[in-house]
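Every protein chain except one is present and positioned as in the full complex.
Our next item is chain A:
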Amino acid sequence: MEPALIKSRALKLIHDPTMTIGLFLALLLGGVTILGGWLVPHDPFQINMNNRLQGTSFDHWFGTDQLGRDVFSRIIYGAKLTIGLGVFAIMIAVVIGVPIGLFSGFIGGRVDAFLMRIVDGILSFPDFILAIAIAGMLGPNLTNLIIAIVLVRWIVYARVVRGLVLAEKEKEYVLVSKVSFSSAFKTIRMHLIPQILPDIIVMAAIDVGKVILLISAFSYIGLGAQPPIPEWGAMLNEGRSYFQVVPSLMIYPGLAIMLTVLCCNLLGDGLKNYFDIRKRRG
């Protein structure tokens, strides 16, 4: 890409206020996630019963919890876990779902129709309940929750990608590529993937937010991260008997979840505008 083109695209990206706020939040959260270990002022697991349920102070910015642990350190440390797992789960779902959707849509035929019938049947079932059932059968903990999320989410990507491929497949440039003796693999790589990539990126950005909401909700109801893991939803669960005494135990972890999900939604919306997805799809 020429420098001038890169510059004009970057300007277009920043010009959108949605995207600017989204990018700012992403930089902040990304920085905290990566540098988390060096940023924490206290050991997030250090119990200190003499110092429990303290309010905000110079030493403890967000106060301390029922076991005297520093809430600020736990939230920063938890960012790595909550955001990292959300991104990781969606990455795996994309890596499994997209190729299957690509080939199923490209090859088509009866097998494709049969598979999609089953997929539609599963997809109309609530994903939250399916995740509960899978996590329930495997046993409630964080690893099994991630397995459950991947098992549920990859199907969505396969379904969406297949639909996009079916629509693109009939267009002339794919036909041209086919009659010029390109292999199926080459046609998919050279023509279809660049066409559907923006849709996948937008979907994945919004999905990371959804998965973070799901992980924290599961941890809150006790089916996800177990104490003393400082996952944000688990922190809310652990501290829920003490909210009346120390409201900061309730405020900060929830705020962290909301800002992270907001960031994902803003980025998703901003990217949707940037790629002009609605216009391209008519």
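For the reader, a short list of remarks on this structure follows.
Keep this in mind: a residue touches a chain if its C-beta (ideal position, glycine included) is under 8 Å from a C-beta of that chain, and two chains touch if they have at least 3 such contacts; residues count from 1.
In this section, contacts and distances are computed from a predicted model.
Per its UniProt entry, the chain excluded from the display bears the name "Nickel import system permease protein NikB", taken from "3-oxoacyl-[acyl-carrier-protein] synthase 2", "Spore maturation protein", "Nickel import system permease protein NikB" or "NADPH-dependent 2,4-dienoyl-CoA reductase/sulfur reductase-like enzyme". Of the listed positions A:Leu164, A:Leu223 or A:Leu271, the one in contact with the omitted chain in the full complex is A:Leu223.
In the full complex, chain A makes contact with the omitted chain through residues 117-118, 120-122, 124-130, 132-140, 209, 213, 216-217, 220-223, 233, 236, 240, 243-244, 247, 250, 254, 257-259, 261-262, 265-266, 269.
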